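Taken from a larger complex, these chains appear in their original positions, while the remainder are omitted.
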Amino acid sequence: MSLRIIATGGTFDKHYDPLTGNLVFRDSVLPSALVRARITEPHVFEPLLALDSLDMNDTHRKQILQSCAHSAEDHIVIVHGTDTMRETAEVLGHAALAKTIVLTGAMVPYLIAGSDALFNLGFACAAAKLCGHGVSIAMNGRVFAWNDVKKNRAAGIFESAH
Amino acid sequence: MSLRIIATGGTFDKHYDPLTGNLVFRDSVLPSALVRARITEPHVFEPLLALDSLDMNDTHRKQILQSCAHSAEDHIVIVHGTDTMRETAEVLGHAALAKTIVLTGAMVPYLIAGSDALFNLGFACAAAKLCGHGVSIAMNGRVFAWNDVKKNRAAGIFESAH
Amino acid sequence: MSLRIIATGGTFDKHYDPLTGNLVFRDSVLPSALVRARITEPHVFEPLLALDSLDMNDTHRKQILQSCAHSAEDHIVIVHGTDTMRETAEVLGHAALAKTIVLTGAMVPYLIAGSDALFNLGFACAAAKLCGHGVSIAMNGRVFAWNDVKKNRAAGIFESAH
């Protein structure tokens, strides 16, 4: 049972640019995070996009869906910005692929002290292995179905939509 | 569905002592790791032991079993040294409690650069939520049944015993 | 010979705000950085300002000058944003106080992986102890006189103005 990990950008993968003082995208941190995690489970890393999720449009979401549809691996983790993670999950959810797809991200970039990124990656990898087919969001130590989740922006947490 | 996280020591929780140059136990790093993980799932932290797992004996394993047996939470993560994680899992497995118990640990202490600890904690928390009743070991991005796992000391990884 | 360390903000002291995704000011990181540095030299920490140095105006620079003038300690380190560090150094330089004043900062925040902040702080503390009276900028492992320094923004380094 092998795993595909798809990078799409988001807070998880932001780097600090010393010249501009901005948080930007560079090569994904995921390959080094996965080495550090000492995973022996066979897995494939796919650097698909490097976007702030507020900059994602329908075309980007279709690209993500295509990657999932064509994936030889049935267990997929997508690292994604939190702001529109729900929207991407919805596109994937409606497609109803016979695969287990788990979206995760971070509230603090992997490279910044006190980041939740590595915890979330571990949590999402386990969820992608253990959940049945379907699409879910793994954040805050919880697993949410794609059609029952929203981001509470004021609190900075994900919660059930109902 | 709430979670109990039990600290027993192990590499995960080692601190560096500047006076002796040794790795030792102090207050567990788990409370701060759990804050950092931004878990909203209700959870309880229990600092039970602070031992190198090579120093664990039958009495210690019975203590761990008692904690699990008396736990009000049915989903339990035990942070444990890797060297005798299998032995503790076996004691818990034979007890056949109607609970989901997942043991995890780390090959590199949480406080040392490049540690796998936070990934493993995330992975184990998801496994403890998603697996059915039983005892397993979550390491290297995999979930092993308590009666089919061994630590390969030369390679520093867990693998199936068969 | 005791030391005064004055925080004024700048990249050195930026925190990540998980709710907005911006780098902002909170309580200075300097008290914990100084504990970590294990300094036994008597020293005083003064949290004076928390500003991006591009937001500093003449009033702020006068405040910094007043702090230096009234300081009971003759050896002063000022942690400052890099963009207008030279301008503040000039105000202090013209005042010609009978004190050793060293400005430093960081190209990467203290709390972000790979930061130069702690190195620069150590470098500046030594310069503040060892240089004679006057005002200098300590960055990039070098000490620049206040009237012979400029920031090369394209390269992200400080260099001689001549």
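Order of writing sets the chain letters: A, B and C. Residues in each chain are counted from 1.
Definition applied: a contact is a pair of C-beta atoms (placed from the backbone, for glycine too) under 8 Å apart; a residue touches a chain by one contact, two chains touch by 3 or more.
Fair warning: this is a prediction, and the values are worked out from it, not measured in the lab.
With respect to copy number, the whole complex recorded in this structure file holds 4 identical protein chains, 3 of which are shown.
Basically, only the chains that are shown with their structure count from here on.
Remark: subunit A and subunit C have CA centroids separated by 38 Å (rounded to whole angstrom). Computed centre separation for the pair subunit B/subunit C is 44 angstrom, with centres defined by C-alpha atoms.
Of all residues in subunit A, those touching 2 or more other chains are 107, 114, 156, listed in ascending order. Contacts from subunit B toward subunit A in the complex involve residues 3, 33, 36-41, 43, 107, 114-116, 118-127, 129-131, 138-143, 156-159. By the touch rule above, subunit C contacts subunit A in their complex via residues 11, 16, 18-19, 21, 23, 107-109, 111-114, 153-154, 156.
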